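Single-structure report; data block below.
The block that comes next holds chain A.
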Amino acid sequence: MTLLYSLSGLSYHIQSWLTRLLGNTMAVLVSEMVIVGLCLIGFLVLLSFTLGYMERRVAAFMQLRLGPNRVGPKGTLQIIADTIKLLFKEGLTPTNADKFMFNLAPYIMIITTMLVTAPLAFARNFQIWDLNIGVFYVSAVSSISVIGILMAGWSSNNKYSLLGAMRSGAQIVSYELSIGLSLISIVILTGSLRISDIVMSQQNGWWIFKGHLPALIAFVIFIVASTAEINRAPFDLAEAEQELTAGFHTEYAGMKFAMFLLSEYVNLFIVSALAATLFLGGWMPFHIGSWSGFNHVMDFIPSSLWFMGKTFFVIFIIMWFRWTFPRLRVDQLLNLEWKYLLPISMLNVLLMTLVALLGWHG
Partner candidate 1 sequence: MFITEYFKTIFRSVKSLLTGMRLTGYYFTHPSKTLTQEYPDNRKELKLADRFRGEVVMPHTEANEHRCTGCQACELACPNGTIKIITKQEILPDGKKKKRLDTMIYNLSMCTFCNLCIVACPSDAITMSQDFEHSVLDRSKLRKILNKPDSKLMEGVE
Partner candidate 2 sequence: MSREELKQRLSEICPSVTFDETGEFLMAFFTPDVFLTQMKELRCATDLNFDYLFCMTAIDWKDNFTAVYHLSSTPFRHALVVKVKLTDKENPVLDSVAGIWKGANFLEREVYDLMGIRFNGHPDLRRLILEDDWIGHPLRKDYADENMIEL
């Protein structure tokens, strides 16, 4: 009771202090923001835990193994144990490193990741900021992460890191184009860059079904390019364990390393969520034409579940890639982009324009 009392007393004191300081409206806004921020951080941490656990389990099942199964029920707490372990690790900085840049890089990674979450539509009417250039915003902000990687690799004063960072620079920069072009092919259909508009336009069918062949091609290209964009196998050349030991984050340890890991998983979630939003209808339930009974049942499932389900489906596909394919070589990686994905996606944009102008996308 005393604790409860003191807590409410504390919050009352903070409330009154804020009101005195900022005035009534601003005080409410600030406290609201703190609550939202805490929720967001909690969500992202939970998300990366889930993805970490999921990745290990998926990998294990594909490799005839069981995966983590000791800590907690079915091994679910394993990832938390790992986080605690990382927390107690010494955060070393190499003697000859550029210390400022070295320590700044993890922040850049995390902040970029956080910023990209802004326009995502997690559920019906649930969006942090529904800005009118949502798609463009995502593609612009997400490419900041390459700066974080380059900073990390360059400042470490380690040859593996440098090679990894340079590879990742060329890679992310290149695959950005394909992602942009496949985003554009959906934008042509919707005529809007706003995420909520894109979701609403899929009310009577998802773009992957409505958009005919070009949408399918755009979807495939988007998945492939975004796998490369977030440095995941088979495009994990920046890390390339067998070649560069750990690539750009060779010198990072403890929590700083955890930040890179976390941002990788959150980025995975973001690109999957984007793919789900653009091609698979976001939080829109699955409807089939005039089967109203079926459609009603589908509507009954909450929109957030729809969104999460689709996102995790795409995440699973990307994980499936990782645990099946060998890694590409750096020149093949760039070949794939410049000689295959880019020309095809350019053509695809034209095809999509044709579809849109002929009005086939109904």
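FYI, contacts are C-beta pairs under 8 Å (C-beta built on N, C-alpha and C of every residue); 3 or more make two chains touch, one makes a residue touch a chain; residues count from 1.
Selection criteria: all candidates are chains of the complex that A comes from, given by their letters.
Please read these numbers as outputs of a predicted model, since none were measured by experiment.
By the touch criterion defined above, chain A in this complex contacts candidate 1 out of 1 or 2.
Of all the residues in chain A, the ones that touch candidate 1 in their complex are 58, 61-66, 69, 320-321, 323-325, 340.
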